[in-house]
Every structure is written in C-alpha cells, then in structure tokens.
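Written below as structure tokens is the structure these notes are about.
As you look at this complex, bear in mind that one protein chain is not there, while each of the others sits in place.
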Amino acid sequence: MSTALLEVRDLSCRFGGLMALDGVSFSVASGEIFGLIGPNGAGKTTLFNLVSGLTPPSSGSVIWRGAAITDLPPHRRNRLGLARTFQNLRLFDDLSVLDNLLVALERHSRSSSIDGLLCTARHRQAERQRREAAWQLLEELGLSALADRQAGTLAYGDRRRLEMARALGTDPALLLLDEPAAGLNPAEKEGLCALIQELRQRHRLTVMIIEHHVPLLMRLCDRMAVLDFGVRIALGSPNVVRRDPRVIAAYLGGDASGETP
Amino acid sequence: MIEALLQTLLNGAASGGVYALVALGYTLVFSVLGVINFAQGALFSLGGYLTYLLMGGRIGVNGALPGWGLPAGLPFWLALLLAAAGSGLVALLVERVAFAPLRRRGAEPLLALITSLGAGVVLVNLLQILMGAEGYAFPQESGALAGLPEVLMIGGARIRTIQLLLLLVCSAAVVGLSLWLERSRGGQALRAVAEDATTAQLLGINSDAMVRLAFVLSGALAGLGGSLIGMSVSLPGPYFGIGYGLKGLAVLVLGGLGSVPGAIAGGLLMGLAEALVPAEASGWRDALAFAILFAVLLLRPSGLLGRRTVDKV
Partner (left out) sequence: MIDNGLLVQMLLGALLGLSVYLPLAAGQLSLATPAFYAVGGTLAALLSTRWSVLGATAAGGFPVLSLLLELVLGGALAGTLALLVGRLVLRLRGIYLAIATIALVEIVRVAILNLPFTGGAIGIFSIPQPFTDASGYLLTALILLVLTGWICQRLDTMPLGRAMAAIRDDELAAGCMGIDTTRVKLTAFVLSAVVAGTSGALAAHFLNTWNARQGSFDVSITTLAFVILGGSRAWLGPVVGGLLLTALPELLRPVGDVRLVLFGLVIVLGPVLAPRGLVSPELLERLGRWGSPTREQKP
C-alpha cells in the first residue's frame, strides 16, 4: 500500500504478563475515516498510545508516509502531522481556552524566543497570526464566547470540543479521536458526527476514531478494524465487519450493528 | 592487612545498617502513600536527643533550659526503645499536619514532599532551640556498655563494641520488620494497602489506620537509627539527622523506591562504599552517596531492585 498515510505493522505491546496488543497490522489511507472498535480492554487506547508515541511497542513498527516513526517522541510525531485527543480529556485546565489553542499553534511561529523577549515586529506578527488562527478555530467549533474562560471550568461538551480544536491547532494530517462521543447525549452525538465530517472536508483530514457507540461509527466510517483481547479480529468496510462471525461472537453473540453491548 | 580490611568492612556494615534503617523508614511510607516523608531526617535527630535525655543527659549552656535534665537516667536499652516510640509518635503528628490535609483535598502528591520538608525543618529547629547547637556525648556510665569492654578483638582486628552492637540492633530491626511484613496479619494488611489501596479497602482493611501505622514504624526506625549513631559517635548538633536523611534518600533510590530488600541491600552497599573511601579523600566521602545516586538515576532510575512503572494515560 504505497498510498497509506499511516501503517502499523505487527504491533505488539506487553505490560508485565498482559499482552495488551498482539501483532496488530493495518493501514489507513489518506482522507478516510477509520474506526476502531472492540470490547473494553481490547487494546484500542493502547494502540492510540503506540501510534502517538506515548508508549513504546514491545515489537512491531509504526510507519508514517512510508517511513518508520516508531522511535520518535510524541512531539516529533505531532510535528509530522499526527494529533490526538484523549479518552478522559487532558486539557491544560489552568490555562484559558484561547491559551490552550495558542499552545497548540506554537509551531507555526517563525519568531524565536529572543524575538519574543524583545517583542520584535516578527514576534508581534507571529502572535497576531497565531491569535487569528486560534479565533478561527474557536469560531469553527462554537467556542468563541468562552475564549477567556479557564479550560478547567468549562462544561463537559465544551471541553470535548476544545480538545478537538486544540488538536486541530497543530494542523494535523491525521486526527486520532479517542471516544469523542463519550458522555454526550444522542442529539450531541449527531452533532458531533456532522462536525467530524465537516472538519474532515475543511481541514483535509484523515480521521481515526475509537468509539463505543457502534451504530454511530458504522455510519461515519469508511473502514474499520475490530480488536479483541489485543488481536485484530476483523478489518474492512462497515458492511463487511458487521457480518463477520468473529465480531458478532466478540460482542457476546449479539448483533454488532445493534446498540452498544 | 586482613585485619584492616575486616575492620573497614565492619565499619561499613555498621553505618550501612543505619542507612538501611533510614531507607526502610522512607520505604514504608512510600509504599503506602507513594510519597516521601522528608521529615525522616529530623525524626532521626529527635531519636538521638530523646535517648540522650532519657539516659539522664543534661541540656547544655546554649539550650533553652541550661542544665536541665531528668532526675534519674534510664539504661541505654530502655532509653533506646522509648526514644524510638517517641519518634514514632512524632511521626504520627507529622502525618496529621503535613500529609493528611493534602490527602483529604486530593492534592498533588509532590506537595506532600514540600510540607513534610517543612515539618522536618520545624522539628530540627525546635530541637536546636531546646538543646542548643552544641554537640553532646552520651553519658557512658549509665550506658549499655557498662558490662562490656570498649574494644573487642576479633580475628586480630580491634573492633569497637558499639559498632558491633549497632550492626546487631540494625539487623534485628530490619529482619524483624521484614518478617513482620511478610508473616503477620498487620504486615499483610499493610502490604495489601501498599499494593492497591482501593481493593484493600474493599477487603475491609482500614487504610487510614495502615497509613498511620506506616508513619509510626518509619518514625521509630529513624529514632532507633539516631540513637545508635548518637551512642556510637555522639550527637554533633540537631542537624546531624538531616545528613543521614539525605543519604537515606540516595540509598532509597539505589535500592529502588518502595522495595524493602532494595533498601536493605542499598544501605549496606552504600555503607561499604563509603568505608572503602581512602582516608586521604575522606572529605569527599559525603559526596559519594550522591554521586552514586546520580549514576543510578541516570542508568537505572527504577533502582537495583525496584519495579519499573508505566504511566497510565
């Protein structure tokens, strides 16, 4: 697959005696929305941690546009165009909403710390650009009224959206969303679905998404992978995955297209 | 040559035993709460001074009550045990003041490091106000050594009796504590809390009581160490415990945070390494522990016998 944006090859991760991931391989093509499902403890978040560089794999490799990035630290991967959100939200709670975005927008600056100290024209211009970009993102995600608020004081749904805005601030090619719909009501979930599609268009994103709400994911994704006990048990379009007997078995014999087990 | 080596090794083992006591004190609290009680060094000083006073020692001219002392002195062994108990109780007070309020608030664990440091500073300086900064030698006539000669000859080596006693007491304390942790119900409960506080709570173990127990025990170990050092080399001033407390940290990291065998092995290793520093370079001896600590932190942060931990995301 020469067109793959991201490829994981034979990825394994062991914590003590527990095999959190066991030889998982798949690739994500540029522009698609790729879903990741599986029961609790299947290794979905571990996979995200391996891809974003927070956890080193026990074996296997992560390949980005054809080059191995397995040994790169998280910030280097981010600069290559890989951004993520967290299942249990890791905002900079003490910072304002706007500052959360400005942190993410840092790399677009051409001015050095010396420029910043002396407040040179270059620094002022870079700050202005950063602020414009930040306001645009706030606008896009409907957060502009909250720009001054401390991130830790926001309502849950706003925090979810701020985390997405922050990830988008780093101008990613691939966005990893870890259960973005968790804790949202059905109407908010619908809104999120539309938002993800819209953001994909506007930012030319590839999206990888972990979600427990299977029907939502089936509708949203182009392709998906199913993990169970660290092993990839299915891969393909929602229609293929839905009918896979191993997937149905993994979901306690239930129908994978039904409600969340 | 052999005698000299034997003597060096015994000296090293004796001070190593004291380091192990301090490090074990840290370990007990760390394994239960995941934080370090920086007041440990102050409790070490406290133990030494308590023993001195209980043995009938008098307060010097720079103290708050010059010339004051107990009307009668206790024998060394009794004073030692009471001083250990006293340090244990003060450790409990430290827990109430410096740890419990932060725990209730769910504050960042690193803050407890700061507050316990403060508690230690207060303790040492109160000692200084009470006792003065001068050095004290233990009143030997009421000491344990009354019946024993000052020096023993073992295999041609001249060994100070107190060094041998020191090693014996440390070993007894360390072995006793390890056995207690391993075998007794109380020890098992403590280890259960250290392993997983939530699960332990579900099993009906009162984790608050275990935290208090860990503090009392660690304070008692520190008090024991301070008393033994006071007996063997004198009390050079209220700050002497801080130095042992800092070296205990080095031992702790050397052995691996939270590991009981690690604390013991690390203590002995550190004591021996220090004893092997040649006399010409004795001024640098105090830096050795920290140089070793640096090396360990950089080469193997989990310590010699520690477990590697994984960040949870």
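Going in written order, the chains are labelled A and B, and every chain counts its residues from 1.
Here, contacts are C-beta pairs under 8 Å (C-beta built on N, C-alpha and C of every residue); 3 or more make two chains touch, one makes a residue touch a chain.
Values in this document were obtained by computation on a predicted structure and should not be read as measured data.
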- Options A:L6, A:L47, A:L98 or A:L199, residue touching the unrepresented chain: A:L98
- Residues on chain A facing the left-out chain by the touch rule are 52-54, 73-75, 78-79, 83-84, 86, 90-96, 98-99, 102-104, 106-107, 109, 113, 116-117, 119, 123, 127, 131-132, 135, 144, 147-148, 166-167, 169-170
- Task: With the missing chain put back, which residues of chain B would touch it? List them for me.
- Result: 35-36, 97-98, 101-102, 107, 109-111, 113-126, 129, 242, 246, 249-250, 253, 257, 283-284, 286-287, 290-291, 293-294, 297-298, 301, 311, 313
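Going forward, only the chains that are shown with their structure count from here on.
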- Message: Counting only Cα atoms for the centres, state how far chain A is from chain B in Å.
- Response: 49
